[in-house]
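Missing here is one protein chain; the remaining ones are kept as they sit in the complex.
Then we have chain A:
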Amino acid sequence: MSRTPVTKHDEGDGMTSLEMAPTDAGADGAAPLLEVRDLHVEFAVRDSVTKAVNGVNYSVSAGETLAVLGESGSGKSVTAQAIMGILDSPPGRIAKGEIFFQGQDILRLSEGERRKLRGAKMAMIFQDALSSLNPVLSVGFQLGEMFRVHQGMSRKDSKAKAIELMDRVRIPAAAQRVGDYPHQFSGGMRQRIMIAMALALEPDLIIADEPTTALDVTVQAQVMDLLAELQREYNMGLILITHDLGVVADVADKIAVMYAGRIVETAPVHELYKRPAHPYTKGLLESIPRLDHKGQELYAIKGLPPNLQAIPPGCAFNPRCAMAQDVCRTDVPPLVPVTELDGTELPGRHSACHFWKETIHG
């Protein structure tokens, strides 16, 4: 199963595949690679229920990068775990929703069928490479395991494949280092091994959960570049989960901002930074200091992220929002398409705010 490298369409043309709501999915003719519909995930804790994901919708097409942005506890990782089928359950439970992958609702599949998908069709890159790799097995063995388990390859062949993969992610002297153990590699190199492992079977979808958070900026730049390049080459769909607005700006095509288990805003990457349509996104953008000029006092979003066992009624962001009115405390705002003042549709843009007009148009 070899694929011809496809060059990524430039950012202007990317607009056609930027639709997010399920109804828009077929707009450009092809169904998206992955589509999450109204996903709800909850965790049963002693005598209450933590609602980690409360109705998430998003979709990714082949060759596209979706960045899921959110703070800790916003449900971005839990959504990814539900897609991969690696949710800790119990206590975790998918209460509602569908996940379509290549046109198939994978939540209806048996555990055995899911297992065949994992690694071969969809793969995940975790944040902390040191704790995700087995410390007592050599990296070559762990990389080769992919081929032995999924393709029944021999030890010798799988080792050759492992070396090839390490070369692919530009680990110097791969043939000599294939027998080394994870602790013998630096943080950046370990993350490259994680990427190699995810790429091994050339999956169609890669989920990267904070892939560079633990790395230094100079190494972070190397790893992100590598990931973006490989994605282009294999024309994979990429879901990039992060809290770093800077990393997102560099690589994503479209962004979904999560807060308290819901998507509060979606937009093509350039649009989001230029004109946020949700007060939370706006606040986040204003609260980060800039590298290129020294600003005045930082804008700080007041208060704290909500307790997921007691999410405020109405809009979950209302206690921290400067624009909150009575309606925000009672009615949950739906994720609606965002338009220009004259009603012109803004492709791919949605906001879950009662006052999105005021937010985006000032």
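Remarks
FYI, a contact is a pair of C-beta atoms (placed from the backbone, for glycine too) under 8 Å apart; a residue touches a chain by one contact, two chains touch by 3 or more; residues count from 1.
In the analysis below, contacts and distances are computed from a predicted model.
This figure omits one chain of the complex; the name its UniProt record holds, of "Dipeptide ABC transporter ATP-binding protein", "Transcriptional regulator", "Integral membrane protein" or "GMC family oxidoreductase", is "Dipeptide ABC transporter ATP-binding protein". Checked against the hidden chain, the listed residues A:L39, A:M189 or A:C328 yield one contact partner: A:M189.
Among A:D225, A:E340 or A:E358, only A:D225 touches the chain that is left out of the view. Note on the undisplayed chain: of the listed residues A:H40, A:R118, A:R168 or A:H243, the one touching it is A:H243.
Note on the undisplayed chain: of the listed residues A:P289, A:G343 or A:G362, the one touching it is A:P289. Across the entire complex, the residue among A:D216, A:E345 or A:E358 in touch with the chain not shown is A:D216.
Residues 71-72, 186-189, 216-222, 224-225, 243-250, 269-270, 273-274, 283-285, 287-302, 304-305 are the ones on chain A that touch the missing chain.
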